[in-house]
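What you see is the complex with one protein chain gone and the rest in place.
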Amino acid sequence: MVPRYSRPQMTAIWSPTNRYRIWFEIEALACEAMAQQGIIPESAAKNIREKGDAAMAAFSEQDIARIDEIEAETRHDVIAFLTWLAEKIGPDSRFVHLGMTSSDVLDTCFSVQLKQASDLLLEDLDQVLSALKKRAYEHKNTVTIGRSHAIHAEPTSFGLKLAGHYAEFARDRERLLQARKEIAVGAISGAVGTYAHIDPAIEEYVANKLGLVAESVSTQVIPRDRHAAFFCTLAVIASGIERLAVEVRHLQRSEVREAEEFFHKGQKGSSAMPHKRNPVLSENLTGLARLVRSHAIPALENVALWHERDISHSSVERNIGPDATIGLDFALMRLAGMMEKLVVYPDQMIANLESLGGVVHSGEVLLTLARAGISREDAYKIVQRNAMATWTKLGHPDFKTFRENLEADPEVSGRVSADVLDKAFDASQHLAQVDRIFDRVFN
Amino acid sequence: MVPRYSRPQMTAIWSPTNRYRIWFEIEALACEAMAQQGIIPESAAKNIREKGDAAMAAFSEQDIARIDEIEAETRHDVIAFLTWLAEKIGPDSRFVHLGMTSSDVLDTCFSVQLKQASDLLLEDLDQVLSALKKRAYEHKNTVTIGRSHAIHAEPTSFGLKLAGHYAEFARDRERLLQARKEIAVGAISGAVGTYAHIDPAIEEYVANKLGLVAESVSTQVIPRDRHAAFFCTLAVIASGIERLAVEVRHLQRSEVREAEEFFHKGQKGSSAMPHKRNPVLSENLTGLARLVRSHAIPALENVALWHERDISHSSVERNIGPDATIGLDFALMRLAGMMEKLVVYPDQMIANLESLGGVVHSGEVLLTLARAGISREDAYKIVQRNAMATWTKLGHPDFKTFRENLEADPEVSGRVSADVLDKAFDASQHLAQVDRIFDRVFN
Amino acid sequence: MVPRYSRPQMTAIWSPTNRYRIWFEIEALACEAMAQQGIIPESAAKNIREKGDAAMAAFSEQDIARIDEIEAETRHDVIAFLTWLAEKIGPDSRFVHLGMTSSDVLDTCFSVQLKQASDLLLEDLDQVLSALKKRAYEHKNTVTIGRSHAIHAEPTSFGLKLAGHYAEFARDRERLLQARKEIAVGAISGAVGTYAHIDPAIEEYVANKLGLVAESVSTQVIPRDRHAAFFCTLAVIASGIERLAVEVRHLQRSEVREAEEFFHKGQKGSSAMPHKRNPVLSENLTGLARLVRSHAIPALENVALWHERDISHSSVERNIGPDATIGLDFALMRLAGMMEKLVVYPDQMIANLESLGGVVHSGEVLLTLARAGISREDAYKIVQRNAMATWTKLGHPDFKTFRENLEADPEVSGRVSADVLDKAFDASQHLAQVDRIFDRVFN
Partner (left out) sequence: MVPRYSRPQMTAIWSPTNRYRIWFEIEALACEAMAQQGIIPESAAKNIREKGDAAMAAFSEQDIARIDEIEAETRHDVIAFLTWLAEKIGPDSRFVHLGMTSSDVLDTCFSVQLKQASDLLLEDLDQVLSALKKRAYEHKNTVTIGRSHAIHAEPTSFGLKLAGHYAEFARDRERLLQARKEIAVGAISGAVGTYAHIDPAIEEYVANKLGLVAESVSTQVIPRDRHAAFFCTLAVIASGIERLAVEVRHLQRSEVREAEEFFHKGQKGSSAMPHKRNPVLSENLTGLARLVRSHAIPALENVALWHERDISHSSVERNIGPDATIGLDFALMRLAGMMEKLVVYPDQMIANLESLGGVVHSGEVLLTLARAGISREDAYKIVQRNAMATWTKLGHPDFKTFRENLEADPEVSGRVSADVLDKAFDASQHLAQVDRIFDRVFN
């Protein structure tokens, strides 16, 4: 992910320093467990922990350079790290990584990183949820037109729109918790997962200390269906971001103008057209959603590794691990801020709602005629006829509102009183259940 | 999905007949609920149920043709169905669909179909799990070589391989249960989800009767993040099928021959080469996995519908609804049968394991040398040197086994006794933890 | 592809009957070539052709059933067909398929089908191009607002919008011609592509007769990079359809109403809201685009077949071959019809253009001020200030147009005369180059 769309908190999780720290932690914990089992001397485990902790505390670019240098020869990253670690620890280093294989370190580390990333994403989601809840309650009774097919349908409230997005992000939060559980597993099971050279108790100890669960069957690697499920979940969340972003883009379009992204002092919308204020944040979120979504595909292709494992997943994960989590973290925080500051225009919402001459009440009129004993088919024809007469004359000199047209229609006026029609045209009925829905969503 | 890869049980779920039956059920249940609430006459609800049940029981191709005929004019499928239903029910039909919108019917029906499909897929997964468990126990102690990078690594058991796949499909089962829950929601909330013309209690009643939960906020439609999560789950399961299929394809390749798909009497592998027995089932599963996986993308793109909904998701779902579930159902049942009947060659497994002159024990030898006090780095060089000497002479007249090379190496023979080396070359140590792992997986 | 989105012309290409006809044609042509080379008797080739032609002419459901019956035993589709053919031809059938392998028939047939599909798609594209050209010229000078970020930018013409889409579909036509060339290859090269049992001249003859080119290196199969490129091209075309569909959906939204899909007499937009006229065709096209696009992924995954080939591509192609071409054919024809009949509202276009008080001329005003000697930075500030003053007062009692605000601004009025401002506010300048662009696109 390019720096433009990266926040330092998430980027740090994917830094070499964090990775090496976790690698060391895994090795040090494994040594502790082995010492407890009497496999290696207590003194060695203690020495490894102390010298290693000191080395990691002082870890700098120079250490990274030294590890890179060793890797240039061995062409193996874990061996390079262990060699560097041995330089720091001395002879006791021979007790490090005993009976383990590189994937024990790499995969368990990746799990820790994805868990750390999940925790940050959960915080992000909470920010989004908090912003949405606040704005939803603020606009619980802000009447606006509901649209299906981008055509005016019936009135709703702007708060209800936001409540729907809140409900989706609340589901996303559940999904992310589930996805976090999927990947919060560690494995220290040796070359092909048989624990031939290392007792399962070591794995148990390390996993517990890291807040992970031991994988039931690892085949050198933690099976990649877990990661596929994880990245698919990020893709689902990204799609939810896109849904809300697309809503804002629509609301800000020049002909709608019901809401607008906050426009900063000094901001310029266009180099050529000074009048422009564009929904660039939500457009940006739309693009970021495409990116995060695209990572699901290679994650799914990573599942079918050959036999006990091949390494084809590695180059994929070195990229999509950071890219998907950094991209989603950035997008969620941008979304939270955008929704916090979204400028809402209730007057314009009313103006738009009324701009079609009242045809948006056609559904209730249909029911009213049906209640008056007209068959569904006939009622439909009557209502459609009068609605179209209204619609097609919008802006014309001989324009009549839907209500006027209905009252002039003998099939209507003969059967339905003005009082009853009044009720059919009352927008407030559409908000009658909003409290009940809010109750379902927020309580 | 082409008929070649379709089973009638799953295809039936997606038939017009099943769809219309569910549509009627939704309408009839809604009428019952409205009658209970006194919104429509009890007698009407009863009449609708009775005449409708009769019409659905007698439902035939002629009815489908009649509905199609009406749709050709109205260009609206639900209205066409309701018109047909009115022809069957008579005047009381004016109480049908009261205050509802098409999506109430369409989306709730789609949920029912996906739930029915999930139930079938869960049964399929049980078949796969059952086959894998049986074969895993059968081969719990069948020694075979574990491979990383498709290179011999260390021994494992064939049963343990299968246990790993069992564990993955068990996770898939959990995921599918979760996915089923995601889509087991119904909505009868009207034009833009405000319940303006219909009480939420109607929705509650209908959903309960259908085994669904009422959607917390529907915006005419059930939000599509649910469906995206569902199809992503199918994609994850498909990828697990691919992983096992690829394993079988590898095991059957001419140079490996450790297992083989059952070859039927009369079967022909190739029109040109009568000697061929090809792993066509697992290759087929590989392709089907690609298909099911591909459906995740349009499902994710479906999430960002415009405002309260647009209809762009519909053409996608009319295809991937059947395609993904039929394809996965077929694949799972094919996989179950394939694994049931898989022909396993334990002797060939041993032969392959031994074919590299014993270098597969290099890991344990490395640990043995380390235990004998040699530094990790030196031990690695000694072992690598002797392993490569073995490997590169495979098939040569002056070939020596890894054991022979080690014994001839003064750096080894001076420090490690033959007894200790014996232990390092004992394959049984690799199976020592198999019972423990099986216990984790199957109990 | 479900029947709802299938046209019989394209569906016929993928029917069993068409497939078997092509299979027979390949076999018969190969026999002719072999007879010419003296490999088989002339009389046999003649007999095979005659009896085979007769059998194919009389080909019925019964024949398909018979072939299916044989395949149920042999589990091999080509062998089943050849056995059925032998039943029709008699003893000379032993000269059929001589030295060939199934893929020779299957892959060459698939190429013929994709070529036939391409020809139909090219015709479809021509229909789309024709409709777009007609409507583009019709609206060459229909002034409308151009929008970036869905915010009013500067005036353009509706015809120019359509010309842009025409140019894209013209590029698509070129791409499809190229894609057609990619897959218009045949191969009759035997078991692993060595021509061990068949002379390359046979392949040459058959390919030529079928309008194909012989593959340079086939490895039993025609390499799948060709097909991947083909399906990617369909995905690009589908995305172009989506772009135009999204444009129409925007233009029809209630607040814009600049264009509308033709609404048929008797059509019903919504079961609940009789006033609705929804852009259901363009929404449908949006969904179909997602589907066709999704087929690119498995087509790309099909490339890396194992060694000289595996059969994993087959289940993919049996589905996406028909699905992608049928879906795209339907979408293109729907698009052509939709654009033919699109109802355009030029008055509403003008009304929308003018609805923001003239700020859409901010770009030209900016240049005007710069020409008057004001620095770019200062000019930008002046224009932005006045445009925002206009914009934010839209609909307010103290609203002033952009022109009025500018004239009241001493920094403007002191430097720029009314005449010069007139020119800046003249919309016709934006259409000055339309002829020139049309010339580039259509001539």
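Each chain gets a letter, A, B and C, in the order it is written, and its residues are counted from 1.
What we mean here is this: contacts are C-beta pairs under 8 Å (C-beta built on N, C-alpha and C of every residue); 3 or more make two chains touch, one makes a residue touch a chain.
Computed from a predicted structure; not experimentally measured.
When the omitted chain is restored, the residue from A:Met10, A:Ile67 or A:Met100 that touches it is A:Met100. Contact with the undisplayed chain is limited, among C:Leu305, C:Ala324, C:Met339 or C:Leu356, to C:Leu305. Among the residues C:Phe59, C:Tyr137 or C:Tyr195, only C:Tyr195 touches the chain that is left out of the figure. Summary of contacts with the chain left out: across A:His139, A:His227 or A:Arg249, the touching residue is A:Arg249. Checked against the full complex, the candidates A:His313, A:His361 or A:Arg376 give a single residue touching the omitted chain, namely A:His313. Interface residues of chain C with the unshown chain, by the touch rule above, are 82-83, 86, 91, 93-94, 96-99, 146-150, 153-156, 160-161, 163-164, 167-168, 171-172, 175, 178, 182, 190-197, 200, 216-220, 223, 225-226, 228-229, 232-233, 235-236, 239-240, 242-243, 245-247, 250, 286, 289, 293, 296-297, 300-301, 303-311, 363-364, 367, 370, 375-377, 429-434, 436-437, 440-441. Taking the complete complex into account, residues 145, 147-154, 249-250, 252-257, 268-270, 272-280, 283, 297, 301, 347-348, 351-352, 355-356, 359-360, 362-363, 366, 380, 383-384, 387-388, 390-391, 394-395, 402 of chain B touch the chain not shown. Against the chain not shown here, chain A presents residues 1-2, 4-5, 73-76, 78-79, 82, 97, 99-102, 190-191, 197, 249, 264, 266-273, 278, 280, 283-284, 286-288, 290-291, 293-295, 297-298, 301-302, 306, 310-316, 318-320, 322-323.
Keep this in mind: only the chains that are shown with their structure count from here on.
Measuring from the averaged C-alpha position of chain A to that of chain B gives a distance of 24 Å.
Shown for chain B are the residues in touch with two or more other chains, namely 82, 97, 99, 190-191, 197, 286, 293, 297, 301, 306, 310-311.
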